[in-house]
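For this depiction, one protein chain was excluded, whereas all remaining protein chains were kept in their positions.
As written, the chains take the letters A, B and C, and residue 1 is the first residue of each chain.
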Amino acid sequence: MEKIIEQIAHCIEFGKIDKNSPFPPDMKGQDGADELVKSALDSGIKPSEILSDGMIAAMEKVGNKFTQNKIFVPQMLMSAKAMSKAMLHIKPYFQDGSVQQKGTFVIGTVSGDLHDIGKNLVSMMVEGNGWNVVDLGVDVSAESFIETIKQYPGCFVGLSALLTTTMVSMEKIVGEIKAASPDTKIIIGGAPVNQEFCEKISADAYSPDPQGAVSSLNKLLAA
Amino acid sequence: MEKIIEQIAHCIEFGKIDKNSPFPPDMKGQDGADELVKSALDSGIKPSEILSDGMIAAMEKVGNKFTQNKIFVPQMLMSAKAMSKAMLHIKPYFQDGSVQQKGTFVIGTVSGDLHDIGKNLVSMMVEGNGWNVVDLGVDVSAESFIETIKQYPGCFVGLSALLTTTMVSMEKIVGEIKAASPDTKIIIGGAPVNQEFCEKISADAYSPDPQGAVSSLNKLLAA
Amino acid sequence: MKYRDLAIKNANDLIFGNTPHPVTTKRGLVIGGGRVYPELNFTLPSIEVSPDSKEQVIEHYRQITTGALERAKDLYSQGVVLELETVIEMTKYPDIGVGVVKTMNEICEEYYQKHQLPTEIRLTPNDLREFDRPPRQRTGAYLDPMMQLFEEGAKAGGNLLSIESTGGKEISDDALMMCNMTQFIFSQAVLGVRDMHFLWDKIADVAGKTGVLMGGDTACGFGNTAMVLAEKKYIPKIFAAVARVATVVRTLVAVEHGATGPDKDCGYEGPFLKAIAGIPISMEGKTAACAHLSPVGNIAAACCDLWSNESVQNIKLLAGFAPTVYLEQLEYDCRLMNQAVHKGHDACTQLQELMVNSDISYDPQALVLAPESVIEISKEIVKGNNYIEACVLGCLKSVEIIDKAYKQDKLTLNDMELTWIDMLRSELEAIPFNEEKFIDLVVPTLDQNKILLNEYGIT
Partner (left out) sequence: MKYRDLAIKNANDLIFGNTPHPVTTKRGLVIGGGRVYPELNFTLPSIEVSPDSKEQVIEHYRQITTGALERAKDLYSQGVVLELETVIEMTKYPDIGVGVVKTMNEICEEYYQKHQLPTEIRLTPNDLREFDRPPRQRTGAYLDPMMQLFEEGAKAGGNLLSIESTGGKEISDDALMMCNMTQFIFSQAVLGVRDMHFLWDKIADVAGKTGVLMGGDTACGFGNTAMVLAEKKYIPKIFAAVARVATVVRTLVAVEHGATGPDKDCGYEGPFLKAIAGIPISMEGKTAACAHLSPVGNIAAACCDLWSNESVQNIKLLAGFAPTVYLEQLEYDCRLMNQAVHKGHDACTQLQELMVNSDISYDPQALVLAPESVIEISKEIVKGNNYIEACVLGCLKSVEIIDKAYKQDKLTLNDMELTWIDMLRSELEAIPFNEEKFIDLVVPTLDQNKILLNEYGIT
């Protein structure tokens, strides 16, 4: 692997966004993900290689460290920010087809429910793993999901609910999405939800955490 | 009301079975339900009147006192015994039609479940309220219920379950009974069971206690 | 009656966390040796158990065990006992039960290796024999799979063998409902004792062969049934209190056969066994409210060595699955007691006094569990020349304690309860201590369809 790709991976893993960013302290003043990705592209390295071997690989590491409680959320968020900034350079190559995104993930907290901390974490991790994420926010209605699905054919959907009362909305929304678009795969999560409930409401997957959401999505994609 | 009917009611209410029975102490040596019912019949009082105004009315009182925690189970059981003993004199009049029983109640604890204390209480209270009770015991299979239902056309069925695991048997048994005999009304009970579960498994009534079982049965009968 | 003297003679020494004969387990828990540990109990939610659903069943227990131990670790727990009390099918098809033990044991081992969290599995096969009606305690077909689960389960990691055996239950159920103390004592001191000898002989064999510990038995189906019935106001609390004491002798038989404790949680013979034999005990009280309501919420902890929640289904509460939630509650209860143990005997006595006074004036069932009552009653029990005498003497003492407390205005009793003091006393006094005579007295009063006396060696 090219040295620079390793450096990119390092920046993403430790949340070094760009030259100016103060974190991590021991890299002060050095180039960050932003600069390094740009020069890697300039030096002719394939964008797909930068993305998968440098950026996504690093985010996977981050995800694993997070799952193993070896880093806190802010550190993960820093990595996610580094990832986003670097991604700006990769984006143009999506259009011309030289880089492929895994797919689009439409996520939101179901109607009646305003909890979004958990959902935000999930969306960040999924994004960091190479998905295009469309975050509809909180208190999202079935119509709004269905609208968005139309805009992103073949997308995957994530629903979050934190209240036992809004589990009922979740059930309804799954029903309405499946009625409108039977092939759309839906993954659900949130503290009161579990595998059993997932089966009961005929969603396609459940995961208790962001890292699990990523693997579920990858599985559904492969299936 | 005839004096003797009042006396019969008193004996049933306080569990005075017959002349020899030691309870209640203050009636020692006096005639009990057994003797009094016999002489009432001999003196030409209508058996239906003895049954409803004397015996069942007293048992209802007993049931209410029990529900209000004014007596303990052994006292209720004494009343039930006095009732049974007295009933022996009334039974012949069932055949000739001059007295009508409310109906037959087939009760049992569902397969896999051996708890019968609660079920026994229910069956005693129901019997005391003028029903013919067929107690199939514990660990009772669907087939056994269905067999018995055939023998007592128009009977009502009671299912008891005390284990969360045997709630599953209960659901099955309700299903099989309803398949074999769609018109049979089923009432369920037992600690882990509730109204919601009753609706879920399409049983006809749920009651948390024996007194409630009696009123549910009366309601189902009237319906 | 092997025990003729008390291991703990002084109420002041009957205290949580310490006992004369602590038990050290394979992974190093020292139960009764200066620390109270949580004993977590759990059961399946409403799902079908059968050989077909074995994997699903095991998955539940895997999740329960992982959730609980992860939380125990995060709470810096010094050790946990997990009780696996099987439901019928897990015993009937021992393969399922053994599979569950194995999985649980793997997880225990992992937490032990990785996080130095010592845990132990109490394996409690349910007593299948009652499935025959009338029960066939010795000759029935259910004995085999049950003993097989004991043996295979012990090999798979069930390091503490226990059971809630049911000898005498076919008589005791009705005796409780009719408040017939004579028959109840017959069910305990004659039928129960005889069955215990038979059964614990076999369990001792298994334990010897497999090198695991014998926890003990519990009269849950008797003492706790009485308590639940009293709690529902179906029978007098006084009757339940005395019935509770009547269960002690039959449970003591397990100790006579070599059970070292920790005795099981869900009857309250424990404190008496601890006083008599000095073994460590598991108890359950307020934090077992998930399993049944109780009049002895705090006092139950007064001399426990393990503190249990008795049972909770694996269902989701807001914070997470119920077993994890209860592990946390137990752990904090234990932390409080262990702070006192750490501070010294006086601190323990002071905390115990709060626990005891919290409950004793409200219910005779609590009163008989006060350390002073336990010692007084136990002293009477060991005076008995045989099990019947021991049982009756213990019961009479408990009636006396209740009577005295009531008269001294230390116990609340309503009028419905009151009449039972004299009734019970005279009923107890009429019981012959000679077993043959007692059998001759009681057998004719029993419904012969319900019991097979030869299954108890009575001819």
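The rule we apply is simple: a residue touches a chain if its C-beta (ideal position, glycine included) is under 8 Å from a C-beta of that chain, and two chains touch if they have at least 3 such contacts.
For clarity, every value in this text was computed on a predicted model and none was experimentally measured.
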item: Which displayed chains the hidden chain touches across the whole complex; value: A, B, C
item: Among C:Gln350, C:Asn385, C:Thr419 or C:Gln448, the residue in touch with the chain that has been omitted; value: C:Gln350
item: Residue among C:Thr287, C:Ser308 or C:Ser378 that touches the chain left out of view; value: C:Thr287
item: Contact set of chain B toward the excluded chain (per top definition); value: 164, 191-192, 194
item: Where the unshown chain meets chain A, residue by residue; value: 69-74, 77, 112, 114, 116-117, 120-121, 137-139, 163-165, 167-168, 192
item: Contacts of chain C with the absent chain, listed as residue ranges; value: 43, 71, 74-76, 231, 285-287, 289-295, 297-298, 311-313, 315, 317-320, 322, 324-326, 328-329, 331-333, 335-336, 338-340, 343, 347, 350-351, 353-355, 357-359, 362, 412
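Basically, only the chains that are shown with their structure count from here on.
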item: Chain contact graph, described as a line, ring, star, complete graph or other shape; value: line
item: Of all other chains, the one whose Cα centre sits farthest from chain A; value: B
item: Chain A and chain B, separation of their C-alpha mean positions in angstrom; value: 63
item: Chain A and chain C, separation of their C-alpha mean positions in angstrom; value: 52
item: Touching two or more other chains - residue numbers and ranges from chain B; value: none
item: Multi-partner residues of chain C (each touching 2 or more other chains); value: none
